[in-house]
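The complex is shown incomplete by one protein chain, all other protein chains being positioned as in the whole.
So that you can tell them apart, the chains are marked A and B in the order they are listed, and the count of residues begins at 1 in each.
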Amino acid sequence: MTNEEIREQIEAIFESAIQHSKVTAHGELEVRVAVDQFLMLMAYLKQNRDYDFDYLSHITGVDYLDMDPDREFRFEVVYELFSSKKDHHIRVFVDLPEVEPTIPSVYHLWHGADFPERELYDMFGFIVMDHPNMKRLIMPEGWEGHPLLRDYPLTVEEIAFSHNPDHKSELIKTQEDVKVDPWA
Amino acid sequence: MGVTEQGLLERDKDTMTLNMGPQHPSTHGVFRVVLEMDGEIVKSAEPDIGFLHTGIEKTAENKRYIHCIPMTDRLDYLSPPQNNLAFCLTVEKLLGVKELPARADYLRVIMCELGRIGSHLVWLGTHALDIGAMTVFLYAWREREMILDLNEMISGVRMMTSYIRVGGVAKDATPEWLDGVRKFVDYFPAKVDEYESLLTNNPIWLDRTRGIGTMTKEEAVLWSMSGPVLRASGLNWDWRKRKPYSRYDEFNFEIPTQDHGDIYDRYLVRVEEMRQSREIIKQALDNLPDGPYKLEDNKISLPPRDTLHTSMESLIHHFKLVSDGVKVPKGSAYVPTEGARGEVGFYIVSDGSNTPYRVKLRAPSFMGIPGMCKMMEGAFIADVVAIIGSIDIVMGEVDR
Partner (left out) sequence: MGLMDEAVDAVETEINNLKLNAKEAIEQLGAEFSGAVYDSILTTKLGKVVGWAQKNALWPATFGLACCAIEMMAMANSRWDAARFGAEVFRASPRQADLMIVSGRVSQKMAPVLKRIYNQMPEPKWVIAMGACSSCGGIFNNYAIVQGVDRVVPVDVYVPGCPPGPEALLYGVIKLQEKILREAGSEQARQRVA
């Protein structure tokens, strides 16, 4: 099937839930779906034998705080799906609101979603429902904040290049940016 | 006392929790896994990552595109050119670059395939060392040093080359370097045979690898494994063939596959891949076209150095590119490429400025860890090390 045919079929089945869909200049199929119909669409994409989207390539989140402050939804989640048997490729976008961004898990469809979904929670603070093991993945337990949010500071430190060890340790003690105190 | 059913049931309740890592010589970095053991058998394995979290994705949001390239080197530090390539291809896609000069693409291919061989050599050496074969380790590093010397010759650095840039490569290949590559190409096949003579029919190696850590084709797809793991399970999936980039369609090479999906098959696939990579390099050397080694569009790549003194326009372009960087049109893009470990790609969102708005690395090791822990279930404790080695994880790209 061509991308255009898949796009038309999905549009016909999910109607208003598909907020936007297009085949880009590079020939890639992109679909933006409302979050309440998202799981239905994903299950359909996986289980329809004509599409055969059985391979999840990656999941990522985007925070549009700086780029477009007036955007209706602050967050976006991107799913990249391939077919292992056919030459199909689809990119699914889901918009999430700033308050309580919640998205259902696709772990039962693609087990490869295990880590990327935990990363969504860890790095962006999205709540992934029905994930079998929802906790922080990369940052330590008890870390405050979600680093990939645009309003999370990069936390640049002043580095002391000095041969005087006393001077250096003094400078470090006054640093309040250091989140975890390794001396403890 | 014989083993009764009741006894087995009681023993089931009595599991032991075993911590492995993050400082463990066989976890290939700082990977930690918590094993639930029933005697010698692994009941469940829970991975714990993040000990090498470097914040590269966040840092990239604050740097210009050209500054991101050295950081991509440090993600998958065993085959840096492939990360450079994935990043540059994505930026070029956003910039709307249709085609690069042929020489640029060929040089990129040579670097990437050298990187693949170098990466597989480290995998072979450490994997064999983990299972107990020390000699392979020393042999593999002997050849890797030759690749590192070639890297140093062309880019000035042994490992982190940053040679591939947006719009081409950093500088042209010298005749000495091409001679060096040719020498390596002629020298290498006999050495691959040597590794095989040490391992392929070695009874200890067969016992430790055959039928262990198996994954069927369906499971491998379900768990989003990629690269050699997928191909060892019988799926012929290679982005170099499936969606050729950098003129990979002009080369004649095979994609090795195996059927059983165990550790031994992954070993066979990777060893054959080294031969195929060598084949690609040989063809690239034979057919290396002349001409420019980067785009001649001075809005994307730097103008030649010697024109700066004579051409006002070049000077302005040079100044703009160095001080301000290239501005990338608004949009998002993803280009899958075939790295040494599988599908490597960057998902980049651009807001139209000279810094990326969001950079996400699709790392094969990161996606492979849940599947790897699935393989460990039911395996012996001694096989855990072999399974980790067979997936060939690099913690740099797992934790980013």
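Here is the rule we go by: a contact is a pair of C-beta atoms (placed from the backbone, for glycine too) under 8 Å apart; a residue touches a chain by one contact, two chains touch by 3 or more.
Remember, it's a predicted structure, so these values are computed and weren't measured experimentally.
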Touch with the omitted chain, as defined above, among B:T17, B:T54 or B:T174: B:T54
Options B:R158, B:R305 or B:K330, residue touching the unrepresented chain: B:R158
Option from B:P22, B:P244 or B:P292 whose C-beta touches the chain left out: B:P22
Touching the absent chain when the full complex is considered, from B:L107, B:V122, B:I263 or B:I300: B:V122
Residues of chain B in contact with the chain not shown: 22-25, 29-30, 50-56, 58-59, 70-71, 74, 77-78, 122, 126, 137-138, 141-142, 144-145, 148, 158-160, 395-396, 399
Contacts of chain A with the absent chain, listed as residue ranges: 138-140, 147, 152-157, 159, 161, 168, 172, 178-180, 182-183
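Following the convention adopted for this analysis, only the chains that are shown with their structure count from here on.
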Chain A-touching residues of chain B, taken from the complex the two chains share: 49-50, 53, 55, 57-59, 61-62, 93, 221-225, 235, 237, 242, 332-334, 336, 343, 345, 347, 349, 351, 357-358, 360, 362, 366-367, 369-371, 374, 399-400
Complex contacts: residues of chain A adjacent to chain B: 26, 54-58, 60, 62-63, 66-67, 78, 80, 84, 87, 91, 110-116, 136-140, 147-148, 150, 152, 154
